[in-house]
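Removed from the display is one protein chain of the complex; every other protein chain stays in position.
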Amino acid sequence: MTNTITVGVVGAGRIGKLHVENMLRMDGVSVKTIADPFAERAQEWADKLHIPHLVTDPNEIFSDSEIEVVFICSPTDTHVDLIKRSAAANKHIFCEKPISFSDEETMAAYQAVKEAGVQMQVGFNRRFDQNYARVKNYVETGKIGELHILRITSRDPEPPTLDYVKSSGGIFMDMTIHDFDMARFVAGEVKEVYATGAALVNPDIATVGDIDTALIQLTFESGALGIIDNSRQAVYGYDQRIEAFGSKGSAESANETETRVKFSSNESVSEDQPLHFFLERYNHAYIDEVQQFFTAIQTDSAVPCTFEDGIMAQRIAAAAKESLTTGRPVAVKKIQ
Amino acid sequence: MTNTITVGVVGAGRIGKLHVENMLRMDGVSVKTIADPFAERAQEWADKLHIPHLVTDPNEIFSDSEIEVVFICSPTDTHVDLIKRSAAANKHIFCEKPISFSDEETMAAYQAVKEAGVQMQVGFNRRFDQNYARVKNYVETGKIGELHILRITSRDPEPPTLDYVKSSGGIFMDMTIHDFDMARFVAGEVKEVYATGAALVNPDIATVGDIDTALIQLTFESGALGIIDNSRQAVYGYDQRIEAFGSKGSAESANETETRVKFSSNESVSEDQPLHFFLERYNHAYIDEVQQFFTAIQTDSAVPCTFEDGIMAQRIAAAAKESLTTGRPVAVKKIQ
Amino acid sequence: MTNTITVGVVGAGRIGKLHVENMLRMDGVSVKTIADPFAERAQEWADKLHIPHLVTDPNEIFSDSEIEVVFICSPTDTHVDLIKRSAAANKHIFCEKPISFSDEETMAAYQAVKEAGVQMQVGFNRRFDQNYARVKNYVETGKIGELHILRITSRDPEPPTLDYVKSSGGIFMDMTIHDFDMARFVAGEVKEVYATGAALVNPDIATVGDIDTALIQLTFESGALGIIDNSRQAVYGYDQRIEAFGSKGSAESANETETRVKFSSNESVSEDQPLHFFLERYNHAYIDEVQQFFTAIQTDSAVPCTFEDGIMAQRIAAAAKESLTTGRPVAVKKIQ
Partner (left out) sequence: MTNTITVGVVGAGRIGKLHVENMLRMDGVSVKTIADPFAERAQEWADKLHIPHLVTDPNEIFSDSEIEVVFICSPTDTHVDLIKRSAAANKHIFCEKPISFSDEETMAAYQAVKEAGVQMQVGFNRRFDQNYARVKNYVETGKIGELHILRITSRDPEPPTLDYVKSSGGIFMDMTIHDFDMARFVAGEVKEVYATGAALVNPDIATVGDIDTALIQLTFESGALGIIDNSRQAVYGYDQRIEAFGSKGSAESANETETRVKFSSNESVSEDQPLHFFLERYNHAYIDEVQQFFTAIQTDSAVPCTFEDGIMAQRIAAAAKESLTTGRPVAVKKIQ
């Protein structure tokens, strides 16, 4: 890399901090300013990392002409506004998923970005995991032939708090959205969705209008069929698997574990549980998505996960929610 | 075993021959008569095995007071008639699946069997495979806690001929019926079904009104969710897997292979493909189902896979077909 | 098979009974007489199986002109005498391993068999296990290139009684002899042996002059290197693995298990332990070795595991014992 890219980050929560720590280890990237309404909570952390500016007002990022790129890592309900302001300030954007809970608002932000001519990448980190990338490669290179069935298993190790659930936009928008993106990444556009689900892990989740266990069927435009199974609680750890089955074969990815050690005793033969959660499992993917984002910015080429990708995942999530409510398959709305 | 049970077999096709060869190796079982309209085709085979009587008319079985048990291994459209005649002759019955393609006819046969007071077992052989039995055991003993998600993958190595497809009753009645039985075996009664599918393997299958690739969602009465994925062609071999996922863990069965040998070269690290098809994979299960059937007859206890099990699998298949046609979830009718 | 072969069996212990039960299920084989000095202990078993003659004197076998084949399943110290008498009576022989503990006596029996012109197979059952056969096939067909290293792991689930150990001929003659045969089966003749070992499982085994844990290095005539590791006690079950590593790759066989089920809980991810012991693991191999023996007899072709194979395994065992005593590598004596 030749010139240093100067970055501003909005949101110093878990994911914001993760991106900052990763960027500090990258060549040609400089994190100048972090904005968070509760900046004082992050002060110690920022000092240790020698972050020059920790502020409460994101305007200090938008008004700083030295800053080329904005990372939006704040709560979902602030994304649209921040995207518009970033675009207005002519800055490239890396925005965490989902863009928003409203298709109308998302499309307004989309217009702003298109008009400003800036780039925006959405944080679908799993695309950058070596296992998913390999499965995608088996599909793309024709090794599995024509895709017939896509199976995605995606289960969290533990359910979120009820407070989190309430503001999450629901399981499809919060959790399955990654799987919807993965489905599109591997199998292309989704035509129709049918979803069932229930609150089997924690019945209280039903009282706030959400579910914690779900099956979502997808019909792809290619004619292939897809199925996603979700649970908010796999007691053995983060369960992240995929299988692409086609006319010439099948590519299937198992879970990642910390070691390859097998222990045999008079009681059992046991192996590692899957890596605990997304921070452990997608450690490298979080780095690679950002690295590829910066490469795209520097070489003025397309980012690997676009605004359109963000919109479509969101629309599939909305269709799944409608299907769950109506008990009917629901068509997915296209862009334009 | 104390007394020898004398058996008559109707149908000397592949599955009929398989059962006969297995029975010849069992203690306390004697195969006296085999009836098949094309008996001459089986003459050489029967001679080699020293079968006393190979006839064309099944009446020679029903009218033989020495014969206690009838195996019905003829085409599906003959099952109901043969069941009724077996029951009328007061003989116990082992009937291959499905019982019939018509719920009305099946229920008529059911009445005849109940009135005669004979036992009838349906040939859902997979229940007797050690892998499925183990998964069922993990569920029954509470080791996986409450069941939340049941996943069944069931794919044949190669599609049947179009002629076979035409008289098969459709994929759900012919192939998925085993999976429907397995779903009930592991997870209990099914409340509702939603099915999608297409002829992706061989488009000609669509021309005779059937599909070759399917996803079937099940909602169990317990509240658990189930998903079955089917294909008529897994080029790598017979793919038969199951996962029972619950509140305390998950039990998952992989495919069986001929050996456990791994070969590592400069090109790849490879292992065995799954055992080719049902005759290889369920070799032992075919023996065990019959052995347990005879034990039930001899000890006058319940057979391990009942007429009711046959009826319910058939009803789920019918519901799946209706769902595929209407694009809606369909409720499964109960017995009575 | 055309004509029935009539068999006499000497020895109605565990392995004798196993062979008899297997032969009863084979076409074209008839077990006429079983001789055992403690015949009365086997009476009930023989009655149930309808064995025509259960006697105490093996002479009733040797003097019976109808009997073509003798199975020698009696204690090792009786083998040489029984082989000579079988040969003198012009009967083909199936003899359990080892032939004897004395090379001189073994060679005398060998002469008798050669002079009589009868066939003799030695009971190295593992050659007929599908896993070992597959590894051998990878070597023979050149897929692993030139063999460089052969690794055999062979561990019993539990140590034998001290009484058994005393009359066993020592671990190399009793247990490792199977591994020596396997080494020759896969890699050809052995030039030199170096062995170390100790009584680590049960120190009492040292008091009767034996060991229970051993490492045996082999140098093959081809130049390849071999290593066998033995233990009398693998608490997790019968551990039977092999790896053939060569210039073009490696073929490696893992243990066999009862099922392919994996159970994941909040404590661990566990799989089946290996099949418990040789009766479970080599179930099929015991049948196949006998079936192939009969085929060789009937077609007058060479048996798949010859007297020479038995002699050579015994000589490697003797060399290993000498190496353990002297602390030096020991050359293996060839036939002639």
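Brief remarks on what is shown
All chains are identified by letter, namely A, B and C, in their written order; residue positions are counted from 1 within each chain.
One rule holds in what follows: a contact is a pair of C-beta atoms (placed from the backbone, for glycine too) under 8 Å apart; a residue touches a chain by one contact, two chains touch by 3 or more.
Here the structure is a predicted model, which is why all the values come from computation and not from measurement.
Among C:A133, C:L200 or C:A296, only C:L200 touches the chain left out of the display. One of C:S250, C:S270 or C:Q314 touches the chain omitted from the figure, and that residue is C:S250. Per the touch definition above, the residue from A:T106, A:Q217 or A:S250 contacting the chain not shown is A:S250.
Within the whole complex, the absent chain has one touching residue among B:N3, B:N266 or B:Q336, and that is B:N266.
Of the residues in subunit B, those that touch the hidden partner chain are 234-237, 264-266, 268-273. Interface with the hidden chain, as seen from subunit C, comprises residues 146, 148-149, 151, 153, 155, 194, 196-198, 200-201, 213-215, 217, 219, 223-225, 227, 229, 231, 233-236, 239, 245, 247-250, 327-329. Where subunit A meets the chain that is not shown, the touching residues are 25, 130-131, 134-135, 138, 143-144, 248-256, 258-266.
Please note the rule applied: only the chains that are shown with their structure count from here on.
Although subunit B and subunit C share one sequence, what matters here is the overlap of their interface residues, and that overlap exceeds half of the numbers used. Between the CA-based centres of subunit A and subunit B the separation comes to 43 Å, rounded to the whole angstrom.
The distance from the centre of subunit A to the centre of subunit C, with each centre set as the mean of the Cα atoms, comes to 59 Å.
Subunit B and subunit C have Cα centroids lying 40 Å from one another. Of all residues in subunit A, those that touch two or more other chains are 234-236.
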